[in-house]
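All protein chains of the complex are present and in place, except for one that has been dropped.
Should a chain be cited, it is by its letter among A, B and C, assigned in written order, with residues numbered from 1 in that chain.
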Amino acid sequence: MHVAKGETHWVIPDGYIPEKSSGELTSHESICVLNTSSGEARLSLHIFFEDREPMENIAYTVPARRTIHIRTATLRKDGMPIPVGVPYAIELESSIPVIVQYSRLDATQAANALMSVMAYPIK
Amino acid sequence: MHVAKGETHWVIPDGYIPEKSSGELTSHESICVLNTSSGEARLSLHIFFEDREPMENIAYTVPARRTIHIRTATLRKDGMPIPVGVPYAIELESSIPVIVQYSRLDATQAANALMSVMAYPIK
Amino acid sequence: MHVAKGETHWVIPDGYIPEKSSGELTSHESICVLNTSSGEARLSLHIFFEDREPMENIAYTVPARRTIHIRTATLRKDGMPIPVGVPYAIELESSIPVIVQYSRLDATQAANALMSVMAYPIK
Partner (left out) sequence: MHVAKGETHWVIPDGYIPEKSSGELTSHESICVLNTSSGEARLSLHIFFEDREPMENIAYTVPARRTIHIRTATLRKDGMPIPVGVPYAIELESSIPVIVQYSRLDATQAANALMSVMAYPIK
């Protein structure tokens, strides 16, 4: 049996899906989650905005002993995606401890730009 | 009632507003704050420099259950902005716990560059 | 005698070896480890994927009072490298406390992009 490692609650204040792409790669964000345990992790994501109510309880599952790299553009709440070109923030809760990192590739220009942070753990 | 999460005191040592922009995007920095609680967060920002006195107590409010992405170029103390092209540091105090991330887009060149860090929590 | 500093267990959820390079530099990732102590640190790396079993127990040594910057493309498990163009995650265990940072240079475009995070310490 492998144990769960990390924390059950994480926050990423700077979310942003670029509106456009050019060049070879596509602009995107990834929420990267590692589940080291022998059981699956059930995630619940909450999306906060500057000027409207949050989108709450978007569900996701990470299988045992796997990582998932979630493209934020694929997330849906009642069929609606996160709007592009709008600043937002991400809160992630997990049924068991996991580790979470956030990365963004901005390909607005043909020359791409990258950023990455470890999410902030709420203990 | 939603509770406040995070910390009330954060620091970002590497602040810098690029002097110029070219290409499609504009150089800028964002201080991204998430307030998960049902009450508003009252922020106080202090700006430190290499060679002059700090600009202290710049006020900002984050509404309940909202994120704000503050452009540093919009901050004012007695009507004065943070000077461009000068290294500085940011201290942020909040009336309730929040989570803070800092990101910079440098568009000095047409091909933009991105960096991001979680602010450092003072506990 | 210099003491060991840091932690013995670290995680990097966002690993990715870009498939191609162009321009002057080569796309690569580095796992940067500092061993401040007077004794050597014996590392064991585990690589997790989205859709297959982990590659476990890849061994590495950091000499006393040295840093190493490990190119992930050089890691081998039973002679097999980490596949390129595939999202993965890294878990690192050390016999003594060390400090770990992860950086990626993406040179898919002639204009390169950089990202870096401190690995997440499991305490």
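Just so we're on the same page, contacts are C-beta pairs under 8 Å (C-beta built on N, C-alpha and C of every residue); 3 or more make two chains touch, one makes a residue touch a chain.
Just so you know, these numbers come straight off a predicted model, no measurement behind them.
Undergrad: Among C:V11, C:I47, C:L75 or C:I99, which one touches the chain that has been omitted from the display?
TA: Hidden-chain contact among the options goes to C:I99.
Undergrad: Please output the residues of subunit B touching the missing chain, sorted low to high.
TA: Subunit B touches the chain not shown through residues 9, 11-14, 48-51, 53-54, 87-89, 91, 104, 106, 108-111, 113-120, 122.
Undergrad: Going by the touch rule given at the top, which residues of subunit C touch the chain that is not shown?
TA: Residues 5-6, 23-25, 30, 32-34, 36, 65-69, 99-101, 103, 105, 110-118, 121 of subunit C touch the chain that is not shown.
We take it that only the chains that are shown with their structure count from here on.
Undergrad: Could you give the separation in Å between the centres of subunit A and subunit C, each centre being the mean of its C-alpha atoms?
TA: So the centre of subunit A lies 22 Å away from the centre of subunit C.
Undergrad: From the C-alpha centre of subunit B to that of subunit C, how far is it in Å?
TA: Whole-Å distance between the two chain centres: 31.
Undergrad: Please output the residue numbers of subunit C that touch at least 2 other chains, ranges allowed.
TA: Touching at least two other chains: 111, 113-114.
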